[in-house]
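Can you read through this structure? Questions will come right after.
Note that this complex is displayed minus one protein chain, with the remaining chains in position.
Lettered A, B and C in written order, each chain numbered from 1.
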Amino acid sequence: MIIVMNATATTENIQAVVERLTEQGFDIHKSTGATHTVLGVVGGAGAVDPRNYELLDGVGEVVRISEPYKLAGRLFRKEDTVIDIRGVKIGGNEIVLMAGPCSVESRSGIREAAKFVKRSGAKVLRGGAFKPRSSPYSFQGLGVEGLKYMREAADENGLLVISEIMDRMDLPTAMKYIDIIQVGARNMQNYTLLRELGNMPKPVLLKRGMSATIKELLMSAEYIMAGGNHEVILCERGIRTFESYTRNTMDISAIPILKSLSHLPVIADPSHGTGIRDKVTPMARASVAAGADGLLIEAHQDPDHALSDGAQSLYPDQLQELVEQLRIISKAVNRTIAPEPERINVS
Amino acid sequence: MIIVMNATATTENIQAVVERLTEQGFDIHKSTGATHTVLGVVGGAGAVDPRNYELLDGVGEVVRISEPYKLAGRLFRKEDTVIDIRGVKIGGNEIVLMAGPCSVESRSGIREAAKFVKRSGAKVLRGGAFKPRSSPYSFQGLGVEGLKYMREAADENGLLVISEIMDRMDLPTAMKYIDIIQVGARNMQNYTLLRELGNMPKPVLLKRGMSATIKELLMSAEYIMAGGNHEVILCERGIRTFESYTRNTMDISAIPILKSLSHLPVIADPSHGTGIRDKVTPMARASVAAGADGLLIEAHQDPDHALSDGAQSLYPDQLQELVEQLRIISKAVNRTIAPEPERINVS
Amino acid sequence: MIIVMNATATTENIQAVVERLTEQGFDIHKSTGATHTVLGVVGGAGAVDPRNYELLDGVGEVVRISEPYKLAGRLFRKEDTVIDIRGVKIGGNEIVLMAGPCSVESRSGIREAAKFVKRSGAKVLRGGAFKPRSSPYSFQGLGVEGLKYMREAADENGLLVISEIMDRMDLPTAMKYIDIIQVGARNMQNYTLLRELGNMPKPVLLKRGMSATIKELLMSAEYIMAGGNHEVILCERGIRTFESYTRNTMDISAIPILKSLSHLPVIADPSHGTGIRDKVTPMARASVAAGADGLLIEAHQDPDHALSDGAQSLYPDQLQELVEQLRIISKAVNRTIAPEPERINVS
Partner (left out) sequence: MIIVMNATATTENIQAVVERLTEQGFDIHKSTGATHTVLGVVGGAGAVDPRNYELLDGVGEVVRISEPYKLAGRLFRKEDTVIDIRGVKIGGNEIVLMAGPCSVESRSGIREAAKFVKRSGAKVLRGGAFKPRSSPYSFQGLGVEGLKYMREAADENGLLVISEIMDRMDLPTAMKYIDIIQVGARNMQNYTLLRELGNMPKPVLLKRGMSATIKELLMSAEYIMAGGNHEVILCERGIRTFESYTRNTMDISAIPILKSLSHLPVIADPSHGTGIRDKVTPMARASVAAGADGLLIEAHQDPDHALSDGAQSLYPDQLQELVEQLRIISKAVNRTIAPEPERINVS
């Protein structure tokens, strides 16, 4: 911590700050310049609240000199973290596609979805079983039953399963059916849940809260990692701004920023990031162009009759077409994506 | 729901929208104007996502004609809800003061706090036992032990107890010690927790999420009320904006807005709303001037040595002085606050 | 400027930063701590862009140690600036009320307005002659003709005149009719206009831009003051946030913050700050409770037929009633406001 005293600070002011710091167990390194005195502060026990010092007489500014996150940062680990789930590598050279409906609606529905998802080149089947709905009167999901259907549909097509868990009490059961645990934007700072995930032997996809800063997203990742689980995937899904044309404003710049601050894989969710189907495709392309390690996309065999979020779900054809565009773009960033479907050799 | 077709919409466009609506079980009332056709849509089952219709060809705008909340709204209940907890009335003519430290730090500390809190005229003792901290490495609170200390300190001074609960698993135990269950800003959309609170026979103070709209706050109250618990207190505690001088921007205008949309009591938390001691007093005054039914204020017998949020905690003297200012202001809004301390009659 | 090197910075990194600084004419004071090296940077010519150093290898953080504004800051002038315009003192103990219609609509209209404005105890007549309208198809104001009407109406009632000027070409003419030049939120960073105002011998009321930080508002005041005109009045009028219930979110906390950072008077505009009549009164009360030096309020003798902003204009009775409430609140902050109307002594 660096404390910059005001140009008008008196000797008594400076002395009072130094005493307060010493009392808290800090070592102080004082340097007196032409106009300002600067105190370098080292040691002490535990986290410090800079505001405690900002309030003291004569103090101009208090600056933290280290980021509050450790394990999630590039300083802790220089090379990119690659999470390998039965051969599917997230954070590696290949951009990973996760797709599927907003909610699991029925056994047959999710089996149908899994087929076209597989065909598109995706590696992971997404779908909600426990749904966080802003109205208590809306469809709340099929629960564990939904997870079972997903597992079955995924297994039939050689896909992994990702699904959101909202309550730590659901974790033990959910662990049997899913490969990646999704933490939703509204739970990004549900510390009880995050702490529990630190003990789980499963990768976690952590969505950025609607108004979370990049630093706060990394601190939430730190919560999970501090418990021992280092397999965290960060996910940008749109932030809240004054612009009301879209549900959220997708912060594409968060992708390269997160990649430079952290070694963790970074995924983009253009479906929630925009909330409207015809903007999903351009924003998916933009995410890959900006360096995303993967995409989480809502797609449905019949979006017009989806029980939730149909308006932001792609039709199977649109998903297919998007993948073809992404195949071109991924070359511009020296990456690959879903290998081209095998062609039947007719000769 | 009202669907306004574009001026350029064709007869086929209109027909397609009508068919889609009929298919979903709606009754349609079509009115053809000089330039636009407008469809009034009635009935149907369950919540509707307006975006499903916005995407159809020829549709200009889709407007919900009823608020998504019912029980929390003024249409459901015209008169103000007054919550009576052993004689302390929240939402009535008297403005209720809730004060105390950020965290319960020790048995002796909270007992000392309860004394000066009582002296100030406050009716409720606040204090955190389960602390939501953005760093996994910070002090996380004393847990149930802290609640016991609070109960004892409150009882000694004839105060009620308010404390935050973050996890539904802690509710049964917490119920024994606290009078008002606080839901923190980060949990405003923790639907699992909200649903559980709907079954609890205790008032709930629900804090507005850092970037929650007023409508979303009311929807979260609706979650609790839909379960049967109608004793919900709304709390404005600052929203996130681009301004970085304060931790949050306290949205004082939310107070009169909530009072006009809802019958529930509205409380303000200027401590978290500003994050810095010397701004707490002016914002507390502003909250009462704007019509708040109460205040939730952090105060500590020794803020310089508080384990958390010392920088935004008032000194006991400041709390006393604030109450005196509020006594004047409350007259301007035809309210009362903490009756003046008894004067010793020397004769 | 303080440059904090990363814990992992090499000697070469540090050397490179030092060389770059030296090249730019800075003196460097290097202090090597246990984990970080910190460079204190003094001197150099002109403003520095900290980003130039943030990009260098090994640099952790770059901190400005002085605010970019000088003349507008408390360090430049400790005591409050009081602007005296023919006996009306802005920034003194008496809270100054400025009221009137959004636009000057006609000669008779503004004369009628001036009468009830005077009666309320206000000292300044507000009214727009040059209107910034977001639609090119809306009423754009009466121009210079409107200013003449305002002057006449104000003179008849012993009031001062405040009106917005949008273009520096209109200044010479406008100077003849108005006492306080208003700069609108949309022009807060119209540097051409600000620079010109620096040469004018008239006080300027500078509104905070819709998304301007407090620091930026002070920098815009600095622009005017740097030209020699030190009579600047700051005005909070609502900022843009995600909340869409009101037009803007009035940032009441900006009032005490501006008062502590700057010696300039601070005025609040609850009419634009909320955009809707029934929220103007509570927010006016809150502004005074938070320490505002004055209020700028839209009021109209017949708001239902106003040519602009009728929805946020008070009725004459409401203005009167507000002043009575403010008279009580001003005592809580040791201020006065419009002295009570004389009582006829019947005996």
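In this section, contacts are C-beta pairs under 8 Å (C-beta built on N, C-alpha and C of every residue); 3 or more make two chains touch, one makes a residue touch a chain.
From a predicted model like this one, the values you see are computed outputs, not experimental measurements.
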Absent-chain contact - pick from A:Val4, A:Ala72 or A:Ile255: A:Ile255
Hidden-chain contact residue, picked from the options C:Arg277, C:His300 or C:Arg327: C:Arg277
Footprint left on chain C by the chain that the document does not show: 20, 46-47, 49, 51-52, 54-55, 68, 132-139, 166-169, 186-187, 189-192, 195, 210-211, 216, 219, 222-223, 226-227, 240, 275-278, 304, 308-312
Missing-partner contacts on chain B, residue numbers: 2, 4, 6-8, 27, 29, 31, 33-36, 38, 40, 42, 60-61, 63, 65-66, 75, 211, 240-242, 244
Missing-chain contacts mapped onto chain A: 211, 213-215, 239, 241-246, 249-257, 260, 273-274, 278-279, 282-283, 285-291, 325-326, 328-329, 331-333
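Criterion: only the chains that are shown with their structure count from here on.
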Residue-number overlap at the chain B/chain C interface, same or different (half cut): same
Intercentroid distance (Cα basis), chain C paired with chain A, Å: 39
Approximate Å spacing (C-alpha centroids) for the pair chain A, chain B: 28
Chain centre separation in whole Å, for chain C relative to chain B (CA means): 31
Shared interface positions of chain B, touching two or more other chains: 211, 278
